[in-house]
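Omission of a single protein chain aside, the complex is shown with its protein chains in their original locations.
Up next is chain A:
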């Protein structure tokens, strides 16, 4: 039902990985590759967090700061109606994309470390952090949603 969202969910992540693997073919410049991959990772983080999670699986997580300065992480899970059961495939694509890419970046981390191409390390660490953050946030949403029987649940964790 949301083909565009599914496409974009995978597009930025997969492009970042492909660019990282093939950067020597695209351009000789380390800086151009670094900036491109970083921008792709940032766009991916933003779109998965704000758009595709809501559309594909009905989950949303964010950080909220009260008036007295305390910050809370809010995890929200919407119970999908039965009409949305047909988007089972989209949910599977969502979770597969969410889980596989951090694993791939972790493999890149070890390969960078052991081949001593250390100038890429900052980028790989950034990639791992951004993608793992999304994965962790959505897992918390999912677990929080399963614990409750009400239609709309929100699980608040203090920072």
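Keep this in mind: a residue touches a chain if its C-beta (ideal position, glycine included) is under 8 Å from a C-beta of that chain, and two chains touch if they have at least 3 such contacts; residues count from 1.
To be clear about the criterion, contacts and distances are computed from a predicted model.
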item: Identity of the absent chain, which is to be given by its UniProt protein name, from "Protein YIPF", "Mediator of RNA polymerase II transcription subunit 18", "Proteasome subunit alpha type" or "Origin of replication complex subunit 4"; value: "Protein YIPF"
item: Chain not shown: contacting residue from A:18, A:32, A:113 or A:143; value: A:32
item: Residues of chain A in contact with the chain not shown; value: 2, 4-5, 28-32, 34-35, 38, 42, 46, 50-51, 54-55, 58, 60, 62-67, 69-72, 74, 76, 78, 80-81, 83-84, 119, 121-123, 150-154, 156, 159
